[in-house]
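A protein chain is absent from this complex, but the other protein chains hold their places.
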Amino acid sequence: MSPDISTHVGPISLERPTMLASGILGISLDVFGRLYKEGAGALVTKSLSKEPWDGYPNPTIIGLKHGYLNAVGLSNPGAPYFAKMLSQNQTVPIIVSLVGSVPEDFTFMVKQFENVKILGYELNLSCPHVEKVGLEVGDDPELVHTIIKSVKKESKVPVLAKVGLGSSDYLETVRTACDSGIDGITAINTLRAMAIDIQTGRPILSHKIGGMSGSPIKPVAVRCVYEISSKFDIPIIGCGGVSSWEDAVEFLLAGSSAVQIGSAVGEKWTGVFSEINDGISKYMEKKNYKKISEMVGIAKKF
Amino acid sequence: MSPDISTHVGPISLERPTMLASGILGISLDVFGRLYKEGAGALVTKSLSKEPWDGYPNPTIIGLKHGYLNAVGLSNPGAPYFAKMLSQNQTVPIIVSLVGSVPEDFTFMVKQFENVKILGYELNLSCPHVEKVGLEVGDDPELVHTIIKSVKKESKVPVLAKVGLGSSDYLETVRTACDSGIDGITAINTLRAMAIDIQTGRPILSHKIGGMSGSPIKPVAVRCVYEISSKFDIPIIGCGGVSSWEDAVEFLLAGSSAVQIGSAVGEKWTGVFSEINDGISKYMEKKNYKKISEMVGIAKKF
Amino acid sequence: MQKSFDTPKIVTIDKVVDETPTVRTIYFADDVMSGVLPGQFAMVWVPGVNEIPMSVMISQEKGKAAFTVRKHGSATTELFSKKVGDQIGIRGPYGNSFTIKQGKLLLVGGGTGLVPLIRLVTFLQKTDDVTIIMGSKTKSEVFFESAAEKLLEGTKHQVIVVTEDGSYGKKGLVTDVMDELVKTNKFDGVYTCGPEKMMYKVVQIASTNNIHVEASIERMMKCGIGMCGSCCFGDMMACKDGTVFDGKTLLSNKEFGHTHRTKSGVLENY
Partner (left out) sequence: MQKSFDTPKIVTIDKVVDETPTVRTIYFADDVMSGVLPGQFAMVWVPGVNEIPMSVMISQEKGKAAFTVRKHGSATTELFSKKVGDQIGIRGPYGNSFTIKQGKLLLVGGGTGLVPLIRLVTFLQKTDDVTIIMGSKTKSEVFFESAAEKLLEGTKHQVIVVTEDGSYGKKGLVTDVMDELVKTNKFDGVYTCGPEKMMYKVVQIASTNNIHVEASIERMMKCGIGMCGSCCFGDMMACKDGTVFDGKTLLSNKEFGHTHRTKSGVLENY
């Protein structure tokens, strides 16, 4: 019998431990359906705001020597539009990512999804390149507390918080989130970074500073998952630089119950989910693990 | 006439803009002499403590898919021993890196070097993997202030502060350092990171968590240099992932007046300094820059 | 910084050719771009303005490539205004390409949609019998006629220019001409690029007549590398799964010919 790769992130059950990370291809139900069919255990939408946002002018995403740099500017068609689109959803396990500045932004958006079939919410407290939202929220413990409290009150589905490395101690954000009743933590978002073109002397991104993703950030993300799981009793989804089954296993050993995949979707295309699921399954077989939970956090034993 | 690649970091004059970063090969005057001959503009010593430190057991340094991960544990023969060794120095431009927990640690060490020929000090406020020193000091503004004040009082040579990304806002550390009379900033140190071996389930480093260096951190380091130079009027030395002349130029355009090279010394060996110096010189010729200062910070214009 | 495939690479414009009052071709040296397949595109960085997708055009000279740009909004207008010696950034090439068929081939293009078709011609056999229908509103907007004639010199071929107002060539729409042609000719393949309404009709005509057809579609593109999602087209991504799709795939995609997305991702009718 082949191992069972289904997993739980607290109250959220997933058939498979690989999820689509927020911001990647996440604007169409058709695409979510395809990626689910191709192996993703769940799909996180782009971070949605109250109103549609065009995002920054291009260049918004470029390749680096290793990994990618982006400052998309959270372009998205807005929560109301998105909720309408998702209202046709029956079977696809979708997690809705939300971004905003004040608790009212979030509760407004949660209301839109009241009658929509979704697995849960992921609060983006960590976008590193848009002012007044994302990290600027995540860095403010008071705000984190009231936002989570109000979303939890309004929402009928589980709520995750996505953290990243900002200008304050992210472990304090996690603590606040835990104290406010969060159901799980996604770690991490991109790292604030920059690339300058030496021929023109210009920052390449139109927003100048953006977020780095992909393989260069994996060791930082693994560290964060390990730290969070060492310090808090909270379900974790690992994110940052997962592009092979070995990477995914490393995150599970560090203490996350599932992983999100972003940049590697662009790099390896949509087959990346089943490739990684298969690799995890074979690894479990070799190591004689019957369930994902048996391997979660093993690195902490040493 | 070929361009002049000499540069100034505030009161510190360098024949060449490429320096050896702290912790890399930095325990012997003979080696410093060799690297100077091979093209380095200045040599930063390993971070010295009051007493000799053995550092952590191995593994202390390993390769990652990209870059390196280390938790050497600041092994060093101690400031008094080092000062004795350097007392034979005549011509080699050496910057002494210091690490400690309290102002007295630093002033004790500065006393040791009173009659030793050195260019300046670099205070390590940013080692990410040794408790009670490094980042734990850098994250405490009060302590940063008193340490810099006391070192500046004691020292006859310029004093730099090396910052990194810790659990507080590094720009606040820079602000405190500037307010306390620092002569320049080195940015950045390694990023806290981790690698887990999936066969054994173990964190690979004996210290488990270490610092990531090399090409993966370059976009983060460039961002920091750009942010510091945009916000403060202070000379900057860029550090993090420099391994080609293109990288070095990117740091200069971002706002640093010189660069430090760490991991790339191991990767490309000692010829890396002259390789980069030559590349910078050819670039300046093509772009018609006569002096390094003409290109420093150009990216801020856009 | 180190260059990779996906990092903009600066190239210098070394020739500018006026095609019409609003269309220009700008040439530059680049080995990678000089070798791209027909249908592939580049993301073109116009520093200080924007970065936009552009089909890669051919150049007769080895190691050179070109873009043919129509003045439109801010980025294309800035690109249109670039002079010899100016710098732009390019990354790519991205996307798939037309399948190369043999025999009697029909190419139907409108406006800058001709770019990948002209590139396609250079990949065809001397023995192929190629018909190109090129459409535009009016005479002053016709371009690439002589370029096409030159490339097809010495082969059995036909270049048919169509203008909506009849000021040059045939009067009407390219699809009117195509309708006529398929009645009397047996084509082995049809390739099309241009306004989507036009392509929709081309694909329908070809499919009805059981001719293999491929179209290169355009969608809002921000990354070009399958990450941002802005180019989504049904359950596919134009930048990675396309830009070239075959008729069957296109006709089963409810967005084809009808809707496309804005910068924020909202669906909008054509």
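Chains: A, B and C, in written order; residue numbering restarts at 1 for each.
In this text, a residue touches a chain if its C-beta (ideal position, glycine included) is under 8 Å from a C-beta of that chain, and two chains touch if they have at least 3 such contacts.
Quick caveat: nothing in here was measured; it's all calculated off a predicted structure.
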item: Hidden-chain contact residue, picked from the options B:206, B:230 or B:293; value: B:206
item: Residues from chain B at the interface with the omitted partner, ascending; value: 23-28, 30-31, 33-34, 46, 52-55, 57-65, 68, 70, 72, 75-78, 81, 195-200, 202, 204, 206, 262-263, 265-266, 269
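Rule of thumb we're sticking to: only the chains that are shown with their structure count from here on.
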item: Chain centroid nearest the full-protein CA centroid; value: A
item: Chain A-chain B separation of Cα centroids, rounded to whole Å; value: 34
item: Shared-contact residues (touching 2 or more other chains) in chain C; value: 1-2, 48
item: Shared interface positions of chain B, touching two or more other chains; value: 215, 218, 222, 246, 250, 302
